[in-house]
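As you look at this complex, bear in mind that one protein chain is not there, while each of the others sits in place.
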Amino acid sequence: MKHLRRPTVLIGAGLVGVWVLVALFAPFLAPFDPLKSLTPLASPGAPAPGGGTFWLGTDLLGRDILSRLIYGARPVVALSTLATLTAYTVGVSAGLLAGYYGRWIDTGLSFLANVILSFPVLVLYIVVIVALGPSPINVVIAVTFASAPAVFRIVRTIAADLKQRDFIAAAVIQGESAWRILFIEILPNATGPLTVDFCLRLGYTTIIIGALGFLGLGLPPPAPDWGGMVNEGRALAFAFPHLVIFPCLAISSLVLGLSLLADGLNEARDAQARGS
Amino acid sequence: MRLALPPALTGLGKRLGTMALTMLTVSLLVFLVLEVNVDDVATKVLGQFSTPDQRHTWLLQNGYFDPLPVRYARWLWGFVTGNWGLSTYYHADVRDLILPRLAATGVLMGATLAVTIPLALGLGVLAGMRQGSNVDRGVSVLAIVTTSIPEFASAVFLSAVFVFWLGWLPGVSTLSSGVTIKELVLPVAVLTLSSAGYIARMTRASMVEVMASPYVRTARLKGASTSRIVFAHALRNALGAPVTVIMLQIPWLLSGVIVVEVFFAYPGFGTLLYQASVNSDIYLIEACAMIGVVAVVVSQLISDVVNTWLNPRLVRTIRKATLQDPTASAGGREG
Partner (left out) sequence: MTFEPPILSVKSLSVALPPGADRPYAIHDISLDLRPAEILCIVGESGSGKSILSSTLMGALPRGLAIQSGGLKLHDQALGDIDLTAQSERAWRDIRGRRIAMIPQEPMAALNPSAKVGRQIEEVFAIHGRLAPQRRQRGARRAEAIRLIQEMHLPDPERIAASYPHQLSGGQCQRICIAMALALNPDVLIADEPTTALDVTSQAQVLKLICELRDVHRQAVLFITHDLGVVADIADRIAVMEKGRLVEIGSAQDILKRPAQAYTQALIAAVPSFEPKPRPPAPNVKPGHCLEVEGLSKTYGRTRALKPANLTVERATTLAVVGESGSGKSTLARLLVRLIEPSAGSALVNGHDLARLRGAALQHARRRIQMIFQDPFGSLNPRRSVGATIARAAELAGCTRQEAQNRAKTLLQRVGLSAAAYGRRPAAFSGGQRQRVGIARALAMRPDVLIADESVSALDVSVQAQVLNLLRELQLELGLTIVFITHDLRVAAQISDRVAVMRSGEIVELADTASVILHPQHPYTRALIGAAPGRGAI
C-alpha cells in the first residue's frame, strides 16, 4: 500500500475524484440552471442579472458555462464508466475462455475481435448511430462494441500465459472445475495489469465520447455535453475563446487524471514486485 | 541441423487469406447493420417526407424485396466492381466523391506519419537508453500529457496560440489553392500530438527490455561501447514491437483524422464521412466504412511483413510487454 503513495497516483486520483464528485453533486455545485438562457456571450467573471457571477462566462444562448461544465460531467462520467464496464464484462469473459481453452474458441473469438478492431472507432460508431439513431444507450452500445475486443485481447494473452504456470496444472490435476480455475486461479492474477488498463480505457472512452459530442453525434441538444460545447462555440472562438477553452480543459484534465492514475498504479505494481 | 525456411512465404499466404475473410465479414456486418431494415433505407434515400407508397415503389424498383442473401451478393458485387452507388446528399457517384477526398486524407496521414514516426521512435529510444534519467522522465510525462488531450481540444489549444494569438497559421485548411505546407501544419501537429506519445512510450518499454537482456550484456562484456550496443544490437530487436504499435495506431489515427478534418474544414475522407453521417447518406457511409477497414487491414499486413523482416525469429516481445506494462501494451487504444 505504501507504494500507492506516489505523486502520479495521488494527482491522478485527485483529478478523477474531483470530477466524479462534481458529477455526483452537480445540482448542489452549479450556480445556475444549465439550460436557462440568461445573458448571451458574457465574459468570464461578469455579473449575472439577479445576482451571482458567470465565473466562466456564458455561451451563445446565454447559458452559464460553469454550470454546463458541471452538469456536463455527468454524462461523461456515467457513460464512460458504463461503457467501459460493459466492455470489460464482455472482454474479460471472452478473453478468459479464449485464452484458457484455446484452439477453436480462441481462433473464432480472436477472428471476431480482429474484425471489429479493423474498424476505426469513429467509423464504427458512425455506422451504428446512423443505423440506430443517437441516444445515450446507443453511445454505450457502440463504444462497448468498439472497446470490448481490445480488452478481450489483453485478457486472452494474460490467460494463455498464466495457463502455462504450474499452479494451474496443479488445479487441473486436483480435478478443479474449469469455472473456478478461470475466476479464482487465473483472474485474480490478472487484476494488476487489468486495473491499469481499466483506467486507461476509461480515458480513451472519455476521449471518444468527447469527440462524438464534438461531431454532433452524441447527446442531442440542449443537454450539456463538453464536446458539443466546443462544437457550438467554434465559430465564435476567435472573439470569445472562453466558449471553447474551458470545455477543452475540463475533458483534458479528466483524461489526464485517468492516465496519471494508470501510470502510477503500474509503477506501484512494478515497485511492489521488485520488493523495494 | 536444417536451417529453417523463411516463414515469410507461408505466412504471407495465410495473412492474405485472413485479410480476405476479414473483409468479407466486415462487409457482411456493414450490410446487415445498415441495410437489413429496408424501410429505414428507403426513408433515408427518399427523405423523411416521402410517403409509404413512394417508398414501396422505390424499394420494389431497386430490388429490395429480394431475399437477403441475394441482396447481399448484389451489393458485394457492386463494391468489388467499383459501383458504389449514388450519394443522396451530393447527388453524385459515390466513387467520384470518395477518391479525391481519399487522396487528400492520404496526404494528411502521410505527412503525419512522416513526422510522428521519427519523432516518437527517436524519443522512445533515447528514453529507453537512459532509463530513470531526466530525459526518460521528461519523455514519459510529455507522452502522458499529450495523449490525454483529445484531438479537438489540442486543435483548440494550438489554434488559440498559432492562429489567434500569433497569427502565423490559417485557422482553416480548405486547400482552396491546392495542398500547401501552411495549411497542413496545424492538422499534422494535432495528429502527431495525439499519437506520438503512445508510440514513444511503447518504444521506450521495448528499448528498456532489450537493454536489460542477456545478449546486450554479452556485447557489453565483449567490450562494446554504448553506441555500438544501441545501433548494432538493441535497435533491431527493440523496434519490432513499436513497428506493430505504429501500424495498430492507424485505426486510431483514422478516427482522429475525422475530428481534425472537421475542425480545420480539410476536404478529406473524414469530412466526407462526417457529412454523410449528418445527412444519413447511406451508400456513402457504406463505401467509407469499407474503405476505412481496407486501410486498416492493409496496414496490418504491412506491419506483419516488416516485423518478419526485422526479426527472423518473430520474438514475441509484444506479448511480454502486454504482461509487464499495459500502459505500453500493444492492446493500447484500440487493441
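Each chain carries a letter (A and B) given by its place in the written order, and its residues are counted from 1.
What we mean here is this: contacts are C-beta pairs under 8 Å (C-beta built on N, C-alpha and C of every residue); 3 or more make two chains touch, one makes a residue touch a chain.
Note that this is a predicted model, so its numbers are computed, not measured.
The hidden chain makes contact, of the residues B:R15, B:R95 or B:R220, with B:R220. For chain B, the residues touching the absent chain in the complete assembly are 1, 3-4, 213-215, 217-225, 228, 232-233, 236-237, 310-313, 315.
On the side of chain A, touch with the chain left out of the figure occurs at residues 165-167, 169-170, 172-176, 185, 188-189, 276.
In this section, only the chains that are shown with their structure count from here on.
For chain B in complex with chain A, the touching residues are 18, 21-22, 25-26, 29-30, 33-34, 37, 40, 140, 144-145, 147-153, 156-157, 159-160, 164, 171, 251-252, 254-255, 258-259, 262-263, 273-274, 276-278, 280, 282, 285, 288-289, 292-293, 296-297, 300, 319, 322-327, 329, 331-335. Interface of chain A with chain B (complex): residues 111-115, 117-124, 126-131, 146, 149-154, 157-158, 161, 193-194, 196-197, 200, 203-204, 207-208, 210-211, 214-217, 227, 230, 234, 237-238, 241, 244-245, 248-249, 251-252, 255-256, 258-260, 262-263, 266, 270.
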